[in-house]
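Please read the structure below before turning to the comments.
Complex shown without one protein chain; remaining protein chains in place.
Let's look at subunit A:
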Amino acid sequence: MENENSAVKAPIEGIEKKATEELIEKTLELYPEKARKKREPHMSANDPGVEGCTVKSNRKTVPGVMSARGCAYAGAKGVVWGPIRDMAHISHGPVGCGYYSWGTRRNLVDGHQGVDVFSAMQFTSDFQEKDVVYGGDKKLAKICEEVKELFPLAKGISVLSECPVGLIGDDINAVAKKSSKDLDLPVIPCNCEGFRGVSQSLGHHISNDSIRDYVIGTREFADEPTDYDIALIGDYNIGGDAWASKKILDELGLNVKAIWTGDGQIEHIAATHQVKLNLIHCYRSMNYMAKVMEEKWGIPWMEFNFFGPTKIAASLRAIAARFDQKIQDNAEKIIAKYTPKMQAIVDEYRPRLEGKRAMLFVGGLRPRHTIGAYEDLGLEIVGTGYEFAHNDDYDRTYEEMAKGTLIFDDASEIELETWAKEMKVDLVGSGVKEKYVFQKAGIPFRQMHSWDYSGPYHGYEGFPIFARDIDMAINSPTWGLVKAPF
């Protein structure tokens, strides 16, 4: 998908490389010398036509700044494991990590909580001092027994270790192995202590490792395989995103056999090795797994983008090209069917949004994937960046952005504030911690991790909601009240 945009973007009026570089200089002046040196490689003015821009990523956060980043546990519990609906996910360690991540990433699930789904519940071993002193392994084994007894329809248990578990040297892997055998239930250890790595990203990786080692290949689908069997990888069903994506793929004539991991079912995930193609939405959190499945089971994979009609159409054609004429015809039919509907949305909202400037700072995918949807509505993205991306994410970003726009990694709050102000943006799209900082300054904001409690934003179902939300954010009459008349 990404190469389709290799043509250099049209320049944005008033955005020039030199001015952006001066802005970066000015921002770096805020820091003491040592921190300045550390931050300097993480921001750049985009110049895709020349040699791409170089933004360093996946480095330690500078101590003492307000970073938006989380930790490995957050990546494991909040992103990869948490959305799997039919397992009990144990936050193993003190109460806090599980408590704060409880129900806050909006990976919706279908089913009855506590009966056949458990995603909106918080299971914790609630470590006390004695658990730290004597170790929590025995307690963990007991927890697994209790979960099995109280939740007989749970299809498995994941054990997500918090910092103290790794530091005191508990062996959750051994406990999981034994419990799994004793209870005849998959009990999967995930050594995702928060101190590991520099961000959530390592948590995704560790989770993928645990899925690779303990899950995948342990089940087979009951029905006969077809040539149209696919898996939807890296859709976490935020606000119903995966459901919206699945609708299009169903309409295309493909069988979505497993979703990783939004509204996910562990046995379906375990049988993913039988599909014919992996479609990957969140590249950052799941590319590794797509590669593993390609190497081990020969499953090809491709990226796609279901944000906004332009990208959806391009993605549909690219996906269909992997299949036969029937699917390709279906793709054209779908595009023809939805184009007028999407055009009506654009016609309604674009006049109010044309030329508005937005700045994005989200996790590991949306800072580039959503750009097309904003552009469909006439907005210009003047700056974009990631909390926890890697080099390959930036490589994919440069060509999505106009020359001279700002690209940044692990931005601190003070940097974002400076840039939003200096670049006179009309909208910031970022996380909950950033939201009210900008709103106090009178700058419209959308929370783009959770769709600000709206959604879905994926697919044809999502775009009208996205358009409404962006219009609502920027054009709310409440902004006109910010300055008192006296």
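The rule is simple: contacts are C-beta pairs under 8 Å (C-beta built on N, C-alpha and C of every residue); 3 or more make two chains touch, one makes a residue touch a chain; residues count from 1.
Assume contacts and distances are computed from a predicted model.
Colleague: Tell me the UniProt name of the left-out chain, picking from "Aspartate carbamoyltransferase", "Biopolymer transporter ExbD", "Nitrogenase molybdenum-iron protein beta chain" or "Ketoacid CoA transferase".
Modeller: "Nitrogenase molybdenum-iron protein beta chain"
Colleague: Using the definition of touch stated at the top, determine which of A:267, A:303, A:376 or A:426 touches the missing chain.
Modeller: Considering all chains, including the one not shown, the answer is A:267.
Colleague: Among A:122, A:255 or A:310, exactly one should touch the missing chain; which is it?
Modeller: In the complete complex, the chain left out is touched by residue A:122.
Colleague: Out of A:61, A:255 or A:475, which touches the unshown chain?
Modeller: A:61
Colleague: Can you tell me which of A:198, A:314 or A:472 touches the chain that was removed from the display?
Modeller: A:198
Colleague: Among A:12, A:30, A:302 or A:318, which one touches the chain that has been omitted from the display?
Modeller: Candidates A:12, A:30, A:302 or A:318; residue touching the omitted chain: A:30.
Colleague: In the complete complex, the non-displayed chain touches which residues of subunit A?
Modeller: Where subunit A meets the chain not shown: residues 30-32, 34-35, 60-74, 86, 90, 93-97, 99-104, 111-116, 120-129, 131-132, 139-140, 142-143, 146-147, 149-150, 152-153, 162-164, 167-168, 180, 186, 194-198, 200, 213-222, 265, 267-268, 270-271, 412-414, 417, 431-433, 435-442, 482-484.
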